[in-house]
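Shown below is the structure under consideration.
Here the complex is missing one protein chain, while the rest keep their positions.
Chain naming follows the written order as A, B and C, and within any one chain the residues start at number 1.
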Amino acid sequence: MPTFTYDAVVRWSDMDAYGHLNNARFLTLYEEARVALFFIGARDHGLEGSFEEGIIISRHEIDYLRPVDYGDPVRIEMWIEEMKAASFTVAYQMFDEGVLASRARSVCVPFNLEAGFPRRLSQAERDFLEPYLRTG
Amino acid sequence: MPTFTYDAVVRWSDMDAYGHLNNARFLTLYEEARVALFFIGARDHGLEGSFEEGIIISRHEIDYLRPVDYGDPVRIEMWIEEMKAASFTVAYQMFDEGVLASRARSVCVPFNLEAGFPRRLSQAERDFLEPYLRTG
Amino acid sequence: MPTFTYDAVVRWSDMDAYGHLNNARFLTLYEEARVALFFIGARDHGLEGSFEEGIIISRHEIDYLRPVDYGDPVRIEMWIEEMKAASFTVAYQMFDEGVLASRARSVCVPFNLEAGFPRRLSQAERDFLEPYLRTG
Partner (left out) sequence: MPTFTYDAVVRWSDMDAYGHLNNARFLTLYEEARVALFFIGARDHGLEGSFEEGIIISRHEIDYLRPVDYGDPVRIEMWIEEMKAASFTVAYQMFDEGVLASRARSVCVPFNLEAGFPRRLSQAERDFLEPYLRTG
C-alpha cells in the first residue's frame, strides 16, 4: 500500500497538565508530516510555487484512540484518500510504540494565493500525489 | 438560542509563516472556550471531580472558512449538539470581526480516569449541560 | 513612573505536565505585551515600517520567582530601561494576582531588514519610546 511515513518527535512541552500529548498538538504533528511530504513534492517535482504556498486546509477530522505520552517519536503514516479536480484528502494514522493512537483527515484545496481563489490541481501536482493514492 | 460565548485572544505567536492564525491553533482556541465552560460547570455546579479531570475528547472536526489574522479577539459561540448516555458533542462557531471564520465539533466522553474506562454522564452533569442543548 | 500595562491571558494549554505555566511561555506572554506596545507605536506614531518589521531581539533575560497557574490573566508592566543609539532595552515585571512572579529584559536592536544590518533608532522611534524611559 502506498504510504508516506514520518517519525514525529514529541516534545516535553507538548504535554498538557494531564501529562499527555495535548489534543491540539496531534494536529501539529500531523501538520509536520504533511509539510514534510509537500516539501518533497516541492523539491523533487518542481512544485515549489504550488504546494508550498498555494494549498489551504478546508477541513480537519481527528479521532483520538488512546493517550500519547512523552517519549519516543510517534510514527505517522499518510496517504491520499481522494483526489478531485479542485481538492484532495490526506489521511493519516499515528502509531505510538506500534499501537494505533489516532486517525485523521485533512481536506486540502489548491489555491491561487495572489488571485485569492481556489484553483484546479495541476498535472504536476496530480503526478506527485498519484503514487500515494489509495482507493476503495 | 442557548449559547456560551467566549472571546479568545489571538496571540502574535499564533501566526504561522503565512501570517495567518495557524490551523492547529484554532483547536487551541476552541479548547480555551470549552475549558472555560467546564470551569463554570465545575465551580457553579460542584462538578469539579467530573468535568475538570474526567472527560476525554474522542473526536474533533474543524471547518476552516476564512483565514484569521492577528488583531482583536475572536468570538467563539458554543452549544451542546447532542447528549447521549455516555457522550456529548460540543459545537462551536468562531467569528472574526463578526464574520464566521470557522466551525467545529468535539465529541466528549465522560471518563473514570482512576478506573480507566468510560462512564455515563451523571445527573449533575446533565443538568449543567441541558441549558446549552440545541436540538433539531 | 512611566509604564505600559498589558493583561495577558494564560491559556489552559500553556500549562506543562507539572500543571504550571511552562517556562518558555513566560517569554510568549512577554512577547505579547511587547508586540502590543509596538503596535501602538506603529499606529499612533506612524512607525509601521520601523517597529513592526524592523526590530530584532538580541537577548532575553528572565527570572522566575514563583510558579504561575491557569486562571485569571497575569498583569505585565513594561518600561524602557536603556536607550542607546542602536539598541534599547525593554524591562518587564509579571504579576499573578498582584504578586510579582517574574521579571525579564529584552535587548532590542533596530534593524534594516532589506539591507540586512543594524541601524540607528530614528527620531520618531525615540520620541515614541521616551515617555516609557526609566533612568536610575
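The rule is short, and it goes like this: contacts are C-beta pairs under 8 Å (C-beta built on N, C-alpha and C of every residue); 3 or more make two chains touch, one makes a residue touch a chain.
All figures in this text were calculated on a predicted structure; none of them were measured in a lab.
Trainee: Which listed residue, C:60, C:75 or C:126, touches the chain dropped from view?
Mentor: C:60
Trainee: Of B:16, B:72 or B:97, which sits in contact with the chain we cannot see?
Mentor: Of the candidates B:16, B:72 or B:97, B:16 is in touch with the missing chain.
Trainee: Using the document's contact rule, name the residues of chain B that touch the chain not shown here.
Mentor: 12-13, 15-17, 19, 22, 24, 70
Trainee: Can you list, in ascending order, the chain A residues touching the missing chain?
Mentor: Given the touch definition above, chain A has residues 9, 11-13, 28, 31-32, 35 touching the missing chain.
Trainee: To test your reading of the contact rule: which positions on chain C touch the chain that is missing from view?
Mentor: Considering the whole complex, chain C reaches the absent chain at 18, 23-25, 27-28, 31, 53, 56-64, 67.
Note that in this section only the chains that are shown with their structure count from here on.
Trainee: Using Cα averages as centroids, what's the distance between chain A and chain B in whole Å?
Mentor: 24
Trainee: How many Å are there between the centre of chain B and the centre of chain C, using C-alpha atoms for each centre?
Mentor: Those two chain centres are 31 Å apart.
Trainee: Express in whole angstrom the distance between the two chain centres, defined as the mean CA positions of chain A and chain C.
Mentor: 35
Trainee: Which residue numbers or ranges of chain A touch two or more of the other chains?
Mentor: 24
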